[in-house]
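Contents: one structure, followed by commentary.
All protein chains but one are shown in place.
Should a chain be cited, it is by its letter among A, B, C, D and E, assigned in written order, with residues numbered from 1 in that chain.
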Amino acid sequence: MKRINSDFMRPSQELIEEYAKHSAATVHEASGRKGAVFSNIKPTKPGMKVCGPALPVMLLGGDNIMAHKALYVARPGDVLVLNNGGVTEFGIWGEIMTVAAQSLGIGGLVTDGSVRDSDRMFNLGFPVFCAGVCIKGTSKEGLGFIGYPVNLRGVVIKPDIILGDDDGIVVVDIDEATSILEASKIRESKEAVVFEEIRNGNSTLEIYDLGKKLTELGLEE
Amino acid sequence: MKRINSDFMRPSQELIEEYAKHSAATVHEASGRKGAVFSNIKPTKPGMKVCGPALPVMLLGGDNIMAHKALYVARPGDVLVLNNGGVTEFGIWGEIMTVAAQSLGIGGLVTDGSVRDSDRMFNLGFPVFCAGVCIKGTSKEGLGFIGYPVNLRGVVIKPDIILGDDDGIVVVDIDEATSILEASKIRESKEAVVFEEIRNGNSTLEIYDLGKKLTELGLEE
Amino acid sequence: MKRINSDFMRPSQELIEEYAKHSAATVHEASGRKGAVFSNIKPTKPGMKVCGPALPVMLLGGDNIMAHKALYVARPGDVLVLNNGGVTEFGIWGEIMTVAAQSLGIGGLVTDGSVRDSDRMFNLGFPVFCAGVCIKGTSKEGLGFIGYPVNLRGVVIKPDIILGDDDGIVVVDIDEATSILEASKIRESKEAVVFEEIRNGNSTLEIYDLGKKLTELGLEE
Amino acid sequence: MKRINSDFMRPSQELIEEYAKHSAATVHEASGRKGAVFSNIKPTKPGMKVCGPALPVMLLGGDNIMAHKALYVARPGDVLVLNNGGVTEFGIWGEIMTVAAQSLGIGGLVTDGSVRDSDRMFNLGFPVFCAGVCIKGTSKEGLGFIGYPVNLRGVVIKPDIILGDDDGIVVVDIDEATSILEASKIRESKEAVVFEEIRNGNSTLEIYDLGKKLTELGLEE
Amino acid sequence: MKRINSDFMRPSQELIEEYAKHSAATVHEASGRKGAVFSNIKPTKPGMKVCGPALPVMLLGGDNIMAHKALYVARPGDVLVLNNGGVTEFGIWGEIMTVAAQSLGIGGLVTDGSVRDSDRMFNLGFPVFCAGVCIKGTSKEGLGFIGYPVNLRGVVIKPDIILGDDDGIVVVDIDEATSILEASKIRESKEAVVFEEIRNGNSTLEIYDLGKKLTELGLEE
Partner (left out) sequence: MKRINSDFMRPSQELIEEYAKHSAATVHEASGRKGAVFSNIKPTKPGMKVCGPALPVMLLGGDNIMAHKALYVARPGDVLVLNNGGVTEFGIWGEIMTVAAQSLGIGGLVTDGSVRDSDRMFNLGFPVFCAGVCIKGTSKEGLGFIGYPVNLRGVVIKPDIILGDDDGIVVVDIDEATSILEASKIRESKEAVVFEEIRNGNSTLEIYDLGKKLTELGLEE
């Protein structure tokens, strides 16, 4: 049974850099409200950002041997996405893996499990998005899958673009990456106009035509 | 069906300023241990404070059209209290609403739902107390209620005084506001004495007569 | 019924100081993966550390009279471990108890319940590890036990050594304290070598022989 | 402050009887996927059904004095909807209130809190839908609201039609009740046809045109 | 370190039999609203009852070797109370232990952990109250404590009387057992009168004087 798939097209470095300029919330909206991962996955400390090609890894809950393997399957810039099945009572990633990842140019870590050595990792400047911080050690006994789709609390992650900030994680389908980027830019431009209009004294009820909508819904004042 | 009630008495600015000097925990104790909202509602970052008249808003879960309306029903200094039914997988408030709220002089946001753009909002200096941070967008299709009571995890909030700090949120019934303020001041004075006594070497068992209580309860030493 | 047991051997100050040099994760690994408390107990703010002899206290949920008593049973350096049965909707410890604890030289607080006055306590520099922050006040009516074993979400804590950092809390059985310390030192030394090897370009698959293990497990590449 | 609103139009008995013939899931679909209450509210034992005009009651969490009052505000056939703010560690309804409710012809109970005497209530044949079963007693000290809207985990309940079965609870806006009933009947008729088609060997991919949809989405076989 | 305490006074068989006639909710009320264990501990199937002297056992989470030992420390009629620290992802009790317990005359099992073989145990007629049902096996490596107090989610259980039914578990302090039994009987008598009054057309507002209370609280009708 084939368990490693490393031979997929990465998005261009240029595209990644363009995405990195946008917030996760903007990209989520621009993609038609898709790709937002469940809100329990957050940076270990505020202020972190991550953006890159996703390398999905399916782990047996609490076993990180395939995460070690994934370090050496990944290409520089890849973001490891460790699907631990939502099990959070193990620290499946820590300082040693972070140092290894950094030496390999890996772009960051996203997991629905927990990590440990959170303090030291933060000082190393490596972006880590996770569902918890837990001391408990893992086994190294179980084969999983690298480079195949995983399901992070309802969001299927293939080798797509993954983007994270303080608000959480959003995933962009590689096939729609160009159009969603365009839509993200348009959205940010529009938001700049909205901010200007608000400063000029317009209400959001006018700007978004919500006043009319409320009347249609039957709101009596 | 009437859905907006904006015509209620606000507490005086003076009273709000007096309350702002006290911690949420002190006011909770001074009110006879009432009004403390469930502990999952916290500031998006430590150090925020909020104090003002509460404007309760009942939203359909995940729909924020009435929150937009509430911006323009609120009076300067009001704190919006968005009751999203405890549903946290939507970002029902973000940067645009924050900019609008600040331009209107609104005092802060409290919600049992989630927000997004947490980083940008923090930089804007607007106090936001919420149950989570979530990227996912909302609908704008459902009528709720503004200025009528809501139930935030067991605490009924009418147009009362609302106060929040790192410990969480407490609500003060407007009819009891003066007496609870008085009790808060007395409590703080007493605490100052207690700190002095502790520094002088007295035990909390003596200060609060707990030693005697323990003996009554039958503690053998 | 005897409810207070204060007459147990504390580990030496020297041993405590040695332990304080290690991370909770290292000690957990060095002890054969024992003693890691459930991951919901964390410092109130990142960066805190605690290390000392554990003084376990069994409270009735939401009643802190025995915690007051424990302040005066504790010896300088002791870390209070308040077992509130995992009930988090009470603030069972706050500023006054912190000031008292500091005046007595107590080393810190660990609880499976919640605390309040989190902001002020942080400024006082007292290490507090807890499962939540909650405004609600406690009763002072119920006898518990001091110095007897408690169960913090599956980890039994006797008068042992307790150690905490950003990753959480770990407990070391007093009878194994010397050997686990030794193992911790060895582990840290080995990790230093591992970091060096990684910087020299070796993979963790080589260093830990995981490549071989993967082959044994049947991984085809 | 007015706290009791009993003077609203109930739907006709005929309409209620028609609704009682449909499942909660059918009505939810027929209403355009609205009104389904969070899935943690279920009958205390399988097999219960409830259908009637909703009488919403906002309680202070853990205080049921307004539930007693609501018994005597309700009209025969009304279903009490007790909004306890989602607090489940109190038994806010039990055998005595059930006996009183039955003597008054009340149609059932729905709550986001817990109940007790679950066994005895079941034997009395009174339909109870709740979020838990809990022994703990309540206070009788706090004023709430009767007949005003409440928010049950994201679903706003006015004096509407409420319907429940083993799948959970759904609410129908009184203003749309006739059209949703019509849509429910149509849906059930269509489902009868679907069952017939399936028995005749047609696939759901054909019946719902999902095969075509999958091709449009780009599924390769 | 002494780990087993079996030498405590059991309540008389007569007292246990008297308690078995009352519901857990009644005893909770009669004891001044004490002793109700967190509501997540329930019978594996509706209809079970348990009543007897509690034998508290503190387990390491997921390790049941001390539960085996406790079988042979218990006396006939004792109810084993296994404190697993609230950890539910292990089946710490199953068919074999049930058969052993029945052969020894043990009265039942209460735990804040999970069990397995739930179906077979039910057929054996042994009362099991637990927080979950889980397949996963346990270790047999860790010493705990038998006959010493444990904390089940905020309720301290010594060698007291424990009583359970569909509503959950309540614990009675042995020192107050006689007076609480008396109060339970009085409460049941009063309830019989209340049921009669309700059937005679009296309201609970009259019977409990709640109408007057509501007026005092300021309810306007």
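The definition used in the following text is that a residue touches a chain if its C-beta (ideal position, glycine included) is under 8 Å from a C-beta of that chain, and two chains touch if they have at least 3 such contacts.
As the structure is a prediction and not an experimental result, all values here were calculated from the model.
The hidden chain, counted over the whole complex, makes contact with A, D, E. Considering the full assembly, D:39 is the residue among D:39, D:123 or D:189 that touches the omitted chain. Screening E:36, E:58, E:79 or E:97 against the full complex identifies E:97 as the residue touching the chain left out. Contacts to the hidden chain, counted on chain E, fall at residues 1-4, 45, 65, 68-69, 71-72, 88-89, 91, 94-97, 99-100, 103, 114, 116-120, 132-137, 140-143. The chain not shown here touches chain D at positions 23-25, 28-29, 33, 36-39, 42, 46-47, 165-170, 191, 194-195, 198-199, 201, 203-205, 208, 210, 213-214, 217-221.
Contact between chain A and the unshown chain involves residues 1, 38, 58-62, 83-87, 142, 144-145, 148-156, 158.
By definition in this document, only the chains that are shown with their structure count from here on.
Common neighbours of chain D and chain E under the contact definition above are absent.
Among the other chains, the CA centroid farthest from that of chain D is the one of C. Here the CA centre of chain A is 32 Å from the CA centre of chain B.
Mean C-alpha positions place chain B and chain E at a centre distance of 38 Å.
For chain B, the set of residues that touch two or more other chains comprises 1, 38, 142.
Pairs of chains meeting the touch criterion are A-B, A-C, B-C, B-D, C-E, D-E.
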